[in-house]
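Only one protein chain is missing from this complex, and each of the others stays in its spot.
== chain A ==
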């Protein structure tokens, strides 16, 4: 059984999710092909070939795939899917976007956000915002799966899998890329960071997030936020950790001024170590925190920064 893994990348760099997908894929089949679809993405293909467990890298390098739009990426993956037992992508905004189209074209269901692989046809996934965990078995011939990358360890590198070009070109006459606003930051991405420091409504306004950024810079951490902080307009939505934002599982998660609503916990409770700083001793965040500090964050944060 061969698994097709869709590489997560931005045409220049392979994203850390891909290594985790490959690890998840080793539990599904015995051979793993990685598809790199993009434009001028040769470097990404080379990086993908170095992941242990990969048996073949397929490179669809064409201007029509530059922005990895759902309409033609789905056509491309669908055209290849017949040769595979499983088609796997990360449950990122890229994977979530095109994979259901692949499933529909194949006339199969999609298993979304898989967090564990029990066997080649049985998978574990959270439902109801992680308040229940379902074990499901699919009877479809090709299993189309999005994987929550943070639930898997990364596969090692050091491999040198062969590369081959995919020549099929599927034009996209339905949708067109207009523009993008990419949040510029020297800090790691939330989903790839080993340490995350997040702020909630207790931060009071967007400017106070500078206090978190200063600490993040000392720790090499990413900065996140609760939905309350996003809804209050303190910070942009792409910083949101939670059921409706990003699901993260870093080594250390520091929640500052976050009460710990279920919707936030759903996004971070699998972190290895959780620290909560909140002035309300009754805040639910303390029920999941390994280390809780009941304190005014405006006093604790400067002290924390100075102590690092």
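Here is the rule we go by: a contact is a pair of C-beta atoms (placed from the backbone, for glycine too) under 8 Å apart; a residue touches a chain by one contact, two chains touch by 3 or more; residues count from 1.
As a convention for this text, contacts and distances are computed from a predicted model.
Engineer: Missing chain's UniProt protein name, "Secreted protein containing Ig-like domain and vWFA domain", "Peptide/nickel transport system ATP-binding protein", "Xanthine dehydrogenase family protein subunit M" or "Electron transfer flavoprotein subunit beta"?
Structural biologist: "Electron transfer flavoprotein subunit beta"
Engineer: Please identify which residue in A:195, A:211, A:229 or A:249 touches the non-displayed chain.
Structural biologist: Per the contact definition at the top, the residue touching the missing chain is A:195.
Engineer: Of the residues listed, A:89, A:147, A:212 or A:275, which one is in contact with the missing chain?
Structural biologist: Here the residue in touch with the unshown chain is A:275.
Engineer: Among A:31, A:64 or A:294, which one is in touch with the chain left out?
Structural biologist: Per the contact definition at the top, the residue touching the missing chain is A:294.
Engineer: Tell me where the left-out chain touches chain A, residue by residue.
Structural biologist: Spelled out for chain A, the touching residues are 10, 67, 69-71, 74, 92-94, 96-105, 107-113, 122, 126-140, 173-183, 189, 191, 195, 219, 227, 230-231, 236-238, 243-244, 246, 251-252, 262, 269, 272-275, 286-295, 300, 303-304, 307-308.
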